[in-house]
Each structure stands twice: as structure tokens, then as C-alpha cells.
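Every protein chain of the complex appears in place save one, which is left out.
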């Protein structure tokens, strides 16, 4: 078997180096948010990048026990009282296209539309207009926009303002704001949700699309661990009883 | 179905509150490490607590692609190129008694021994001596001690020094250091590894034993996401070919 | 890296051998149940063993969408519409001590009590009496007994009758039936549930305790895949909305 190559972490008997930095130096001089940034970007963030990155991670870290990831984690904890890791992992598995994973798709959409606009010398505004029109005519959902609970996601405003104030707002945010305006005019009010805001900000920070899902997972795992802890501490095993209606074939005999 | 109770997060159409704080305030004024602390402890950490907690999370965040959690995540990524969350979850599932989960058992050991010492008015030193002696005679492994690679875990020293310098070191650290000294004398050199250090420090910060595994998971998920990203970016699907020796029954015929 | 040893499956460019049999011969002459038995026992079952093993696998294969494993699978499917394997895996993760995993503990209990009875030349009847008495005085739950829904598990009766009629009933079943009788007298009616029946029958078929959980998983995965398929086919993403009551700290300001 060939050795596995990695550019992330090396270690010997005495030391562990992450992206070239001795982990003990990082432990004394960096924050966990620095470390996440370093692991993914290969460099430590500047102060303003760190603050924005902190805000992203905080913003997605928990949304209550009813979110599919937390509900899955709690139900697993309800049936399996011996494996904390099983409950957290089940929560991670619920993070997909419909829950928490829309940022991935949104970031791809941002990239493709900005690339195309650049190639065709079209303004970002026009690119957004075009996309909203095509979403309307093809009746396609715009990823990162709309929310089942919030009419305006308060986390979006904060992320966009922080990015703007610190000079980190780029074409990703401009595009998503233009798209929101166009959607309001052409389709209906579809506020940029936290997935969309995360996608725009991560794009402007230079992350690839897959990072939208991975960074969401890092943030949300913080909340999932707390949800699992609460389930273990407060609830009895097997307490979840979901009401069920059977609408299949009536009782029948085997021939 | 009865509503699920939670003391962690509430939200309405306009706001999300975590442990009573508006998430948008947290996004602008706190760090992700604060948030993790808040989610688990119900209050924000003091500055020194935050620094120590950052050091813990950084210390466990990655240990290269060969650790079982990272290896599992990469192999899943190798067979399944369509689900980042599946790869990260598989990594989380490898975090058990033998890898990353020893802190849980260690923290229970710390608690039990300190409780017993208190009840019996025995000094921490004597409690450690007694435990080392019983581990020797019963040939039982001491959780949180020894490492398959490091003869002395550099992360342990840093965590204990930081705790000590900031006045946060308590009986947990005292006990683990006494146990290391006793093990060296009675058994063999068994340095406190990062799991044991994390257990001691989290104990002194007031966390329950289950937190040792959950906080490890939060930290390590940062590394797992980077390992998965690298696997997707650098390696072909199905690239892992583990050499296998078959030593079962020879070919035989079905009657 | 040393080659991984295995006594299960070998393959070359032309053939795959499982426990020494060419897989193509098995495909034409065996049933899937034979294959499961072969994978775990190293030999094909006799006809009566196969029938009993079929009954076990059928008996545990599904119990509706409200069982924790099915509920977890469906909630993951609700948030993540792109990964069937994530939903099935989440269901598997819910199979623990409180749900489906009690057979493991029960089989260990059967083994220990029968071994002890043999060593001490105590009758199975007396061993069961002793265990029921100690469970009562120590207020300990007896694994594999009692059910949150069924007062008498219909699957237990079928398994025990089939085993008896085919001459495969052994000390495991005798012990569990004796324990049920003793529990009724000393504690309260605690019928052997399907986990306990599966444990007794697998014990008598010569399986180790861990098999109780693994065979349950094989059977239940059949049901989980059907539950996931139904969720994808009939329900919208994010349809699950669990009612939540927040009982944590009231809104407060960050200082």
C-alpha cells in the first residue's frame, strides 16, 4: 500500500505540526477559530477574517432540537444510550441539501454566475437579474434563499454588515444581495437565509464550495453535542413516541 | 407527541436565542470557542477559561490521516464521492474507547477517585498511589495514560502549564500528575496523554465526564473536515487498496 | 502496513470465494439466509437451522416508522435528500442498549448464568430463580424482558415453538423461559421480548453474544431501507416539525 500523502499534519515522537506550525505554539497563541481557518486555508486568518469566521461558526452552531440534525441526534440518543459518537454522527448525516447543505449548492451557483458574468462582461446586477428570471420561468428553487421559519434571517444581516465593515465583502455578497432584490421584484420575497449568507461570505473569503457544507458541519457539531448531552441528562431512553397512521393494505392471509 | 423540552436554544420568526443570548449579539461579540462553552456550560467563559478551552480544542483538532477517525473518513470519501457528511460522520464514529474516547473513562476515574478520597479523608497523593497499585496488581490499563507514538505528549505539558498559570488547575490535574508519578514508580513510564490531559482540565473547568468525548469530537471534526477536503481534492475515488491475506478454508465444493 | 488477515472472503481476477465456496455456486444454490449464516458461522445451516434463522431475521426486520431506528432514518432522509446511505446508517446508529441491542446484553446474561450454573452444579431452574431474586433486590432491569408496547411479544412464542419443534431448543431457551416464570412470581409479568427470544435462540444455535446485535442489524436494515424509500417517495423534505418547549434562561443582554 502506498503511503497516504497529506499537506495538513505531520508528527513525530515529540511534536505535532499542523500546516507547518508546532501545535503547542498554536495552543498558546491561537484560537480554535484560527485553527479551523488554518486547517482549511493553510494560513492563519487576519484579525478581521477571524471575527467574520467566528460569526459564521456561531451563526450556524445551533437552532434548537427540532432541526433535522438535532432531532436525528436526539432520537439516536434515545435508542442508544451507550454511544455519544453515534448520536452526533447521526446528526451530521442529516446535514444535506434540504438542511444546512444548501450553502454548497449556493456557493456553486455564485461561482458559476460570477464566472459567466466575467466571461461575458455582464454586470453582477444583470447576472442576478438573468438568474432570477430563469429561476422563475423554470420554476427552480434558488439555493440559499427563503426559510421555513424566518421571514428575514437575522444572521444574514449581521454577516453581511460585518463583512462590509471590515472590508471583506466581495462579489459573492454583492451577487446575493442583487439576487434577493431581483427575486423580490420578479418572483416573491425570498430573503437570503443563513446558508446563502454563509455561502456568500465564504466565497468572498476564498473558500471552495464544498467548504460551505464542511464549515456548517463544524459549527453545528457544537450544537449537536449540547443537544445530545441534554438528551442524556434530562430524558429517559426510548422516550420518543411519534404518532403513526397506517394506510397500507388491511390484514390479509398468507396463502 | 409531547413537545421536546430544551434549555439551549429558542427561536421565533425574528430571533434566535442561545442560552438566553440573542445569536446576533453573540456573532458580533463572542468567539466560536465562547459559543461552545456557552452551549455546554450555560454561561460564557472568563478570558482565562476561554484561552484554556481554545488550547484543548486546538490540541485535539488533528493528528494526521492515519488516526482511525481520519482514516475512516478518507476511506468513506474514497468510496462515496457524493456525501461529504457521510465521510465526516464515519470519522466521528471511530472516536471510541481506543481512540479519542479515553478521556471519558479517564474523567470518570478522576471523579470516582477524588470522591472516594474526599469521603475517606485520603490525600490525592495517596489516592493516586492506591489506584496505581491496584492497576498493577489487576493488570488494568489506566485510561488517559500512555500513547502509541509519543513518549511524552507535548500537548499535555502545555495544557497543564496554561491551567496552572491562569489559576484554573484543580484537583483533576493534581491527581493525574500524581498518578503519572506513581505509575512511573510502580508500573512503568506512562505519560499522561492528550486524552488524560483533556479529562483533567475539563474536570477542573467543571465539565461532566461525557464532555470529554463530546469536546474531543468538536475539536477533531475540524481536522476531519480538512482531511476529507484533501481526499476529495487530491485523490481519485477508490484509490485505497489495502493488502489482504486470506487464511480461511481452501476452495471447496457445495454439496 | 501489514496485510489485513481474513478468513471470510478471498477473490482473484476471476472468482470470489466466501468461506471457501465460489460465490457463483452460492448464488445458484443457496439463499441469502444461508449466506448470512455462512458468513458468521463458517458453514451452511441445516434446513431446520435455516428456517429458524429466517424466522429471526423476519421477526426483527421492521416495527414501523416510530421505532428509534426508523425515526432517525426518516428524519435524516427529511433533511438530506441526496444520500440514501446516510439515512440507513443513521437508523443503524439508533440500535443500542435501549432499542434492538438488548439481545447482546441478554445473551451475555444467559452465558454467564449458564456457565456459573454448570460450574456450581446448579439447575437451570435454580439459576433463573437466583437471578430473578438478585434483579429484584438490586432493582436491576433484566435485559430481553418486557416491552413498551406488547404485553406478550407474539414473535417470542413463534421462535420458541419453532426451535422446540425442530429440536434446536437448548439451554438458552430453557433459561429464558424459567426466568420469565420466576420474574412473574417474584417481580411482575415480564414477558421475554423479541430481543430476549433472539438472544436465547442465537445462543442455542452457537452464536456469540455480539451476534445478537449484529443479526438484529441485518434484519432491521431490511425495514430501514423500506422506511427510507417510503420517506423519499411520499414525503416532502423538511416535513418533520417537532413541537418544542424552551425552558432555559429568559432573554438577557451580553455585557
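Every chain is named by a letter (A, B and C) in the order it is written, and numbering of its residues begins at 1.
Here is the rule we go by: a residue touches a chain if its C-beta (ideal position, glycine included) is under 8 Å from a C-beta of that chain, and two chains touch if they have at least 3 such contacts.
In this text the structure is predicted, and so the values were computed from the model without any measurement.
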What shown chains come into contact with the chain that's not displayed?
A, B, C
Touching the absent chain when the full complex is considered, from B:13, B:97, B:120 or B:165:
B:97
Residue among A:26, A:109, A:128 or A:145 that touches the chain left out of view:
A:26
Residues in subunit C touching the chain absent from view:
1, 4-11, 13-16, 18, 23-24, 26-28, 30-33, 35-36, 39-40, 53-55, 57-59, 61-66, 74, 84-86, 88-90, 92-93, 95-96, 101, 104, 149-152, 154-155, 157-159, 162, 208, 210-211, 213-215, 217-219, 221-223, 225-230, 232, 234, 240-243
Please give every residue of subunit B in contact with the chain that is not shown.
1, 64-69, 71-72, 75-76, 78-83, 86-87, 89-90, 93-101, 148, 237-238, 240-244, 246
Omitted-chain footprint on subunit A covers residues 1-10, 17, 19-22, 25-26, 29-30, 42, 44, 80, 82-83, 85-86, 89, 93, 242-254
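In this section, only the chains that are shown with their structure count from here on.
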Tell me whether subunit A and subunit C, two copies of the same sequence, contact each other through the same residue numbers or different ones, using over half shared as the line for same.
same
State the superposition rotation angle between the two copies subunit A and subunit B, fitting on C-alpha atoms only and giving a multiple of 5 degrees from 0 to 180.
180
Could you work out how far the Cα centre of subunit B sits from that of subunit C, in whole Å?
30
Between subunit A and subunit B, tell me the centre distance in angstrom, where each centre is the average of that chain's C-alpha atoms.
23
Counting only residues that touch at least two other chains, what does the list for subunit B look like?
1, 4-10, 26, 30, 85-86, 89, 93, 242-243
